[in-house]
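Note that one protein chain is taken out, while the other chains of the complex remain in position.
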Amino acid sequence: MTSLITQVEQDPPDPQGVLLDVRNLHVEFRTRDGVAKAVNGVDYTVSAGETLAVLGESGSGKSVTAQAIMGILDSPPGFVTQGEIVFQGQDLLTMGKEDRRRVRGERMAMIFQDALSSLNPVLSVGEQLGEMFTVHRGMSRKDAKVKAIELMERVRIPAAKQRVGDFPHQFSGGMRQRIMIAMAMALEPDLIIADEPTTALDVTVQAQVMELLAELQRELHMGLILITHDLGVVADVADKIAVMYAGRIVETSPVHEIYRKPAHPYTKGLLRSIPRLDQKGQELYAIKGLPPNLLHIPAGCAFNPRCPMAQDICRTDVPPLYEVSETRASACHFWTETIGE
Amino acid sequence: MSETTTHLTKEPAVAPDREPILSVRGLVKHFPLTQGILFRKQIGAVKAVDGVNFDLYRGETLGIVGESGCGKSTVARLLMNLETVTAGQVLYKGEDITKLSGKALKVVRRNIQMVFQDPYTSLNPRMTVGDIIGEPYEIHPEVAPKGDRRKAVEDLLDVVGLNPEYINRYPHQFSGGQRQRIGIARGLALRPEIIVADEPVSALDVSVQAQVVNLMGRLQDEFNLSYMFIAHDLSIVRHISDRVGVMYLGKIVEIGNDDEIYEHPTHPYTQALLSAVPVPDPDARDRRERIILVGDVPSPANPPSGCRFRTRCWKAQERCTLEEPLLAVPAVFRGLDSPAAHDSACHFAEEKQVVPTEE
Partner (left out) sequence: MPEEYDRSNESVAPTGMGGGMDLAASEAQTLDHGPGHGPQPGGPTGKPRSLWSDAWHDLRRNPIFIISALLILFLIVISLWPSLIASGNPLQCDLSKSQQGSQPGHPFGYDNQGCDVYTRTVYGARASVTVGVCATAGVALLGGILGGLAGYFGGAWDAVLSRISDIFFAIPIILGGLVFLSVVTNSTVWPVIGFMVLLGWPQIARIARGSVITAKQNDYVQAAKALGANHTRILLRHIAPNAVAPVIVVATIALGTYIALEATLSWLGVGLKPPTVSWGIDISAASTQIRNAPHMLLWPAGALSITVLAFIMLGDAVRDALDPKLR
């Protein structure tokens, strides 16, 4: 309890400063086959108005971290075993259940990849949007409906007035994702976590949705955590990037620098392995091997079996996040060589 | 830019004197919409594929790109004879395979194989890897005599980069990328000439995608395969394809070699599609001109009259409503010796550079 108080003193809720501070977060899944260490000491911060892209492949722990922040981790089998999630000066992990629930929706909201299964199929979208206001703001149903229409117009759903009574399946994929965004924005939260928000959408629609999201973020001056595997989407919208691998952050950097000069061999490999629209080569660079099994994460640096630069030290010592510059860090023993090449 | 591109590009495999190995002519597939339970009444049709023509040459890769619902997967299923065509022909070495059945169809099937999108549902979870890859030999016993099959399966595992000792494992013991390799091995078992790949890497992780794409490239050279590579990811398609066709709402709107489509697109839909692709280069953010289309793809059950893209097109005029543009070299470019002179189904085709070039 005392630690909580000291933190409040340390991090006064400052709208311009750090909004969310994840410190040394550990999450594990206790499964029949053993303990899967999904998140192994993640640190990141998000400020108001900032977009942090969390980049990683499946199994990197990027979504699990987000679920832990939102407090929607399936437990069991998932457990937060260590760490702090300080949001606007308060540690969410030591907060009471009721308080935590109030944070959700009011102050932080989440957008999921699959809008169809995240919306209730038997309620009209108007009712679902309106519910945000009747439940959290105690509005009457009539006022809530007006608000719902306003929101739908704001996310540019054509003919919002006519469509407010429609059900989720009557909307196209892009429109459903807009409704999800409207729902997340409804109470004007300070932080939005978007988990692969455009992965299920077509490219032309993807562009529309990303643009909308970025615009609303600017307007409301929110922090945005964008979880994705798509290096292209990241390059388009992010301010800074955290690259995750096997439950750890392996590199953090402002967006421009990481694309120009990656400081971790994994980031480097990823950047080289994606085919590019503006290039036609004969053979793609491929990172050899497979992502590790979370039940048996390799000793030392988790990336060492796949790393072209691995030395003995990589097989024994877990690399800390070395400071590369004031704004950059890399968890590679040989980051100087990596960045210098 | 175009200098370097041509340099990197494979020699275009399209030689005018060569016979195509597969020709598609006027391919149409309408899925009837019915009402009633016992007495079905047709109330309309989803025009999934509506008049598609293209040729596939030996040893080349034809990429087909388009958004969901454009009919690209249906084209794949029609080529594989997994659906019956409503109209049109699929000519394999001059023979229309849509009319075949029984033995004759089985013989053709040996030569056209498929790789599926989802490595999780395309392998039977109750069969071992050996049974999955060996099944083609059970169906076509003439390809490999019984005694040689185990050896043949082990060889195939080796060819796709998997340990042959994995032969007795079950699919769920493998990761997505490894499963896709198993699916490719199954497709190769009968030594086909053509492989139809429907989004073969889109379910895979980025770092694994490259492995599988490279594998497919190497196999093409080794076995002289022709690929139909269907995908929504324009970057991957560019990487692997010699020629590219762009589909929209059941039709091919533009087709040409990779330089023509990516560097000199003339159809507005292709331009919009290309400009929407996120480029992994934050410095290009501000330099790029993005064409953001309005609205969604119309329902294929009730496509717009005239040009199907006109409802989302910024160039649309009255002519587009009345007259359907045909897939041919647009009049403005006809006779020109320019990469812009390729087939494009637009009344107002014009060149526009949308892919950011590197400095």
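Going by the order they are written in, the chains are A and B; count residues from 1 in each one.
Simple rule for what comes next: a residue touches a chain if its C-beta (ideal position, glycine included) is under 8 Å from a C-beta of that chain, and two chains touch if they have at least 3 such contacts.
Owing to the predicted nature of the structure, the values given are computational and were not obtained by experimental measurement.
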From B:K29, B:K47 or B:R186, residue that would touch the chain that is not displayed: B:R186
Selected residue (touches chain absent from view) among B:T61, B:T74 or B:Q113: B:Q113
Residue among B:K93, B:R218 or B:R290 touching the omitted chain: B:R218
Residue of B:Q35, B:N163, B:Q317 or B:S338 touching the missing chain in the full complex: B:N163
Of A:S60, A:Q90, A:Q128 or A:S330, the one touching the omitted chain in the full complex: A:S60
For chain B, residues in touch with the removed chain: 37-38, 77, 80-82, 105-106, 109-110, 113-114, 116-118, 121-128, 135-136, 138-140, 155, 158-163, 165-166, 168-170, 172-178, 183, 186, 190, 205, 208, 211, 214-215, 218
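One rule holds for everything that comes next: only the chains that are shown with their structure count from here on.
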In the complex, chain A residues that touch chain B: 57-58, 158, 172-175, 202-208, 210-211, 229-236, 238, 255-256, 259-260, 269-271, 273-288, 290-291
Residues on chain B engaged by chain A in the complex (per definition of touch): 1, 5, 8-10, 67-68, 175, 177-178, 205-211, 213-214, 217, 232-236, 238-240, 258, 262, 272-274, 276-285, 290, 292-293, 295-297, 355-358
